[in-house]
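Dropping the structure in here first, questions after.
Omission of a single protein chain aside, the complex is shown with its protein chains in their original locations.
The chains carry the letters A and B, assigned in the order they are written, with residues numbered from 1 in each.
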Amino acid sequence: MTKTTRTDLARKGPRVTRRAFTAGAGATALLAGTAPFNIIQAQGAALKVGVLLPRSGAQAGIGQDCQRGVQVAAGILKDLGLPNLQIMNADTETNVEVARAQAEKLINEGAQLLIGAFDSGQSTAIAQVAEQKGIPYVINIAAAPPITEQGYKFVFRNFPVAGTILADAFANQKEIFAATGSAPKSVAFLHCNDTFGTAMKNGIGAVMPKFDMPYKIAETISYDPTARDLSVEIAKAKATGADALLVVSRLNDAILLTRELVKQRWSPMAILSMGPGWYEDQYLKTLGKLGDGPLSFVPWYDPNKKLSKQLEAAVAKAFPGINVNTNHVYTFEALLVAADAYKRAGSTNPTALADAIRKTDIKDNVSTGPGIQFNAKGQNDKLRNSAIQNRGGKLVTVAPKEASNAKVEWPMKPYDKRG
Amino acid sequence: MIGQLFEGVPARALVLGGLLLGVLVAAPFLVNDYLLTVLIIILYYAYTGQAWNIMMGFAGQLSLGHALYVGLGAYTTAALYVHFGVSPWIGILAAIPIAIIGGAIIGFLAFRFRVGGVYFAILTIAFAEFARVGFDHFSWVGGSSGFFLPVANYSVSDLWNLRGKPMMFYYLILTMTVGAFVICRLLLTGRIGYFWLAIREDEEAARAIGIDTFRYKMFAVILSAGMTSLAGVFFAFFYNNLFPEQVFHISRSIELILAPIIGGIGTLFGPVLGAFLLTGLSESMHAILYKFGVDIPGVKQVFYGLCLLFVVIVLPHGVWPWVARVLGIRERRS
Partner (left out) sequence: MPAEIYLNVAISGILTGLVYGLMALGLSVIFGVIRIVNFAHGEMMTIGMYIAIVIFSAFKLDPLVMMVPIAAVLFVFGYALQASLINPFINRPEHSQFMLLVAIALIMVNVLLIIFGPDAKNVQTSYAFDSFLVGSLIVDATKVYAGGAAVLVSAILFAFFRFTYIGQAIRACADNYVGALVVGLDVKRLYALTFGIGAACVGAAGAMLVLIIDVTPALGPAYTLLAFIIVITGGLGSMPGALLGGILIGFTEAMAGLLFTPSAKSMFAFALLVLVLLFRPQGIMGKRTT
């Protein structure tokens, strides 16, 4: 629920001449990065970036959270000496048709680059428009693999696909088991029967055997995304006699599940979550002490990186009481990619921008992993995922070791001992 | 048949209709891509509204689960295309019967067991929800993680496989909408149209004079289901991804029926006018709010709801009868 911000900090200079000059010079000369060109670009026009997010409809909360990443971006990008971006906001209304129409509309109004849209379905629709029109599109969050398997030349995704999230989850879990010397022998796998949950479930079937995990899945229990009451699901999970809970859910379900765990008096050795919900602010605030303990294996940021600290500070200042999370990080990084590519391309020509994006190599970034690069399909396949744990109402990163800032608490403290 | 098509239509209506058609045919060359996309959405709702209108306006059965047929058509052709490479034009030979079977089951259950009115509406909702949950678990078509159609090169317009630029899709949906319009007109002015009118006005009396009400109601249901499934085919190949949560959802069913109800149930032009009005209203509301810098999610929908309320209260028969009166066109049947 924010007013439209049009970060229009473009300084008006004799744009036409310089733009014509630099555009004519071609991508190669610009990428040489010689100083005079950089100075010129810093005074150039702002890049028009269309931001498509679900700001109403079922995913409104998440869309608005992603928007926070957009709002803190301007200040940080400026500090980094990157060119200005003129943000054009649009609401996909959590609807595929609207997403497509809004993408067309933004391009019509002069957007030179698009970012968005959190949801795989809407991102697919936008990707088609972007590709047709030859406008670069940087996806902030969407895990469905097919989007970057279409042979698109203008679509880029700086977010891991479901398979990578899973593979890293298992790797991180093994790291944790090794560090603590203990592991569950059997788990009950609970997942939401929606797009993400089912994709993860299918992925687990494919990926888990390769990792030789110490535990078996005792039972797979899927529940309806609109479920009002999850007592049956927890009763079933408890009845399997499993040591730990493996779960893919969303925010509301996470809160419901935790409550049921307390009410039905079951404290598993660990809660291993491979999706959203268990680390979100609302979860921590609602459950207080009862919210500590769950481990989430998710795309995250590296708290030790310099830019991460800057982002944390900016979010703390602009939105006190809100923890930095995946939504902020990846939306911010999409804008980082845009600004960085614009600086190197030196022009707003979409093909030049797309080529520049393809050659992106940002080592000083926020998300976990060696940095931001795109492979031939437009996917950043170098992204790593972290393991975070809820602790005292805050989040600490416990794995992988090189991107962590705390030791894991294992096993999880039983609910009835939390005072 | 051509005579039947134009019989009794006042000249003014023909002229205005012809003008509208002319503008629509020329549209891709007159407007930008964004407006073209909006027009596609409008025509899509005009088409589905027309198909729904057959069941409701002509046979008097309120169906609140029409998304079922859209979904069946979409998934059938998409699955055949992705798994077997079958062109959607061939695929509809499977999609239409499947949708018809769905409609026939619902119709049969409803009419044989005398389920009418709001009970029928709830029954249709139940079937759509059943399909939604069912397809969520149907992994051959992706289940709830979604079904993606591979997207090919955009510079080539491949009509056979329905791959191509928005302009191709625009003409396709325009043809479908005009086709639906023509079919409805022919049916209405024929024998069946009179039987439907009789059934709608007083079913008992109709049966008393020997009209086989079951057969004609079933025909309406089946025709409606079959036509709606084609909209599903269009949807699948235009948007290239399908999620049961979105395709079969009750909000989809409600979206489908807004246009014909606002435009005017039982009228020929009602669904088309309704589609233009609603989408036009929605987009202009968007633009107006943006201009005033109001960016609060939900405000647009509130205004939308207020407009709906206004139309429902003030123009209970829909907007078209009023517009027709103003334009001086008398439609033979309301």
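Here is the rule we use: a contact is a pair of C-beta atoms (placed from the backbone, for glycine too) under 8 Å apart; a residue touches a chain by one contact, two chains touch by 3 or more.
As the structure is a prediction and not an experimental result, all values here were calculated from the model.
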Practice problem: List the displayed chains that the omitted chain touches in the full complex. | Solution: A, B
Practice problem: Check the options B:G18, B:G134, B:G190 or B:G328 and report the residue that touches the missing chain. | Solution: B:G134
Practice problem: Sort through B:A126, B:V182, B:I288 or B:L327 and give me the one touching the missing partner chain. | Solution: B:A126
Quiz item: Where the complex has a chain not shown, which of B:L5, B:L109 or B:L327 is the residue touching it?
Solution: B:L109
Quiz item: Considering the entire assembly, which residues of subunit A contact the chain that has been omitted?
Solution: 1, 56, 58, 60-61, 64, 193, 221-224, 226-229, 231-233, 235-236, 239, 251-252, 255-256, 259, 262-265, 282, 286, 290
Quiz item: Which positions on subunit B touch the chain that was left off?
Solution: 56, 62, 64, 109, 113-115, 117-119, 121-123, 125-127, 129-130, 133-134, 136-137, 250-251, 254, 257-258, 261-262, 265, 296-299, 301-302, 304-306, 308-309, 312-313, 316
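Please note the rule applied: only the chains that are shown with their structure count from here on.
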Practice problem: Could you put a whole-Å number on the gap between the CA centroids of subunit A and subunit B? | Solution: 37
Practice problem: Could you pull out which subunit B residues touch subunit A in their complex? | Solution: 32-34, 36-38, 41, 133, 136-137, 139, 143-146, 148, 150-151, 154, 165-166, 239-241, 243, 245-246, 290, 293, 295-298, 300-301
Practice problem: Spell out the residues on subunit A that touch subunit B in their complex, using ranges where they run on. | Solution: 1-4, 55-56, 60, 64, 89, 91, 95-97, 100-101, 104-105, 107-108, 120-121, 124-125, 128, 131-133, 144, 146, 150, 193-199, 202, 224-225
